[in-house]
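One protein chain omitted, others in place.
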Amino acid sequence: MRLEVASFAVRDLEFGARTALWDHTLVVDRDELRALVLEDSHFSDVELHLARPGESVRIINGLDVVEPRWKVAGPGGVFPGFVSAPTAVGEGRTHRLAGVAVIEVSEPVPGEPTHFREQILDMAGPGAAFSPFGQTLNLALRFKPAPGLFPADAPRPKDVLGGSQEAFDYNRAITRAATRIAAHLARTSVDRPPDEVETFDLAPCAPDLPRVVCTYHYQGPFLYGLPVRLPFGALVHPNEAFDGALVGWRQAYRCTYWDQNNDALLQLCRHHGRDVNFVGCILFGDTSPSRAEKERIGSAVARMARMLGAQAALVLGINGSNLAVDTMLAIQECERLGIKTTLIYLDVGYGVDDPGFIHAVPEADAIVCTGSRDRPVTLPRMDKLIGGERLITSEADPRGELTVPMRYVHSSCSNQGFSRHTTRFE
Amino acid sequence: MAKELESAGLPVAYITTLDGLARSVGANRIIRGQAIVNVVGDPSLPLADERKLREELVRKALRALETPVEGPTILA
Partner (left out) sequence: MGPAVALQQALGDRAQVVATVYCGDNYANERSGAVDEILELVAGERPDVLVAGPAFAAGRYGLACGALCARAQAELGITVVSGMHPDNPGAELYRTRVYLASTRDSAAGMAEALKAMARLALKLRAGEQLGSPQEEGYIPTGRRVHLVAEQSAAERAVEMLVRKASGQPFRTEWAVPTYSRVDPAPPLKNVAQARIALISSGGVVPRGNPDRLESAYASKWLKYSIAGLDDLEPDRWESIHGGFDTTNVNNDPDRMAPLDALRVLERDGVLGELHDQFYTTVGNTSAIPTMRKFAREIAQELKKSRVDGVILTGS
């Protein structure tokens, strides 16, 4: 399965009369994009804002982030299940606008769980260095729900994790709109020469290289457009992720952009044939309220890895909730079968002598740390505010100086491998 | 919490679904609960049976308080 990803380096982002890519500048026609979004009756309005590195801008109520991509050759299209048919992708040629991000912004609607939903993005100051999107040219879409979708007397759901069906549907409509906009923007590159082309092709390689699988504890709601639960795992090719088959947001922990650019998958592809034989990616994860369910998941992951003949597994794990047990059981089971593991993991501890794990097994002896989600960070006052007038977790002036835990900073706690933030335990 | 209470001299019967986790962090008297979303109950059972199940779990926990243990132990 061979995919060419052609990158178009975008160095500036502006509003203009016609959406176009011109000399590394992406021009966006506001009215055209607005009309595109408002084809969906879920929305009464959408505001478009630019947020560029160095500007004194703060975006609050951020949701998912997607990268503009468009398929120019090969079967299927980008964002299968949302923008194109939900059929296999990952072959041919895909264009990407490198350096551009489309950010969904929406205040929580009634019935939507607000746990951990606070997501703040500063384009200047220290906050810009904590979020990967402090360094991208961002088009923020602020969505407003159609009146009547959420009557004031609608019952509040008791389930703080899932939320109501109406809220889920509304947020899925946001995802659909953002992926459509992203695809539309990337179409501007169709007849242009790319700055760089990288080919991803897990071609057969020397038999003595260690067979490596990526086992990815997945928190994304969608796979090929379908909300999935994966207690038995699903096997995906890295190229499918690069074409946008893995979509969805989960607080600071994951977003679509970083599966389109999943660094663990990218690195394994780049090492393929050199010092590893990368055999594919197992997505897994489900709510698992009992021990039996957790054991079922851990065992299924290891079984699938073994069937792939894996000798080693790069594990993208979840920490900070009972799901940590599932990650750890998967590691334990892999190691028991002789599959060596390395784990990419977020520190969830705070204060002196907190080891930072919800659960740990002795087999998890090779861990790369992606920083600490409860590390306090101070964000100085920003001049411009996008995304509403109120924070979810505080009555403080959302423009003013804020001291917040790292997990409130947009996409700062991801297990998708890109982060350079780390914590050392002295 | 269980450890801190025990170190203060109070025996603690800790009912939890994540019994392996409880043992690995060092809780001493562990009773295996039903499910995370209903530790001492089971909505799939008729009410009377569910009450009986809960009573049985609590009985086990009370027995655990009378049980000498050497270290982290799962008392079923």
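Chains here go by letter, A and B, matching the order in which they are written, and residues are numbered from 1 within each.
By our rule, a contact is a pair of C-beta atoms (placed from the backbone, for glycine too) under 8 Å apart; a residue touches a chain by one contact, two chains touch by 3 or more.
Just so you know, these numbers come straight off a predicted model, no measurement behind them.
Shown as candidates are A:R2, A:H271 or A:R303; the residue that touches the absent chain is A:H271.
Although one chain is not displayed, subunit B still touches it through residues 1-18, 24-26, 28-29, 33, 35-41, 43, 51, 54-55, 57-59, 61-63, 65-72.
Listed here are the subunit A residues that touch the chain not shown: 115-116, 129, 158-162, 210, 212, 263-264, 266-268, 271, 275-276, 287, 289, 311-314, 320-322, 340-345, 347-357, 360-362, 364-372, 374-375, 417-426.
Here, only the chains that are shown with their structure count from here on.
Subunit A and subunit B have Cα centroids separated by 38 Å. Considering their complex, residues 289-291, 322, 325, 358-361 of subunit A touch subunit B. Looking at the complex, you find that subunit B touches subunit A at residues 17-21, 24, 32, 34-37.
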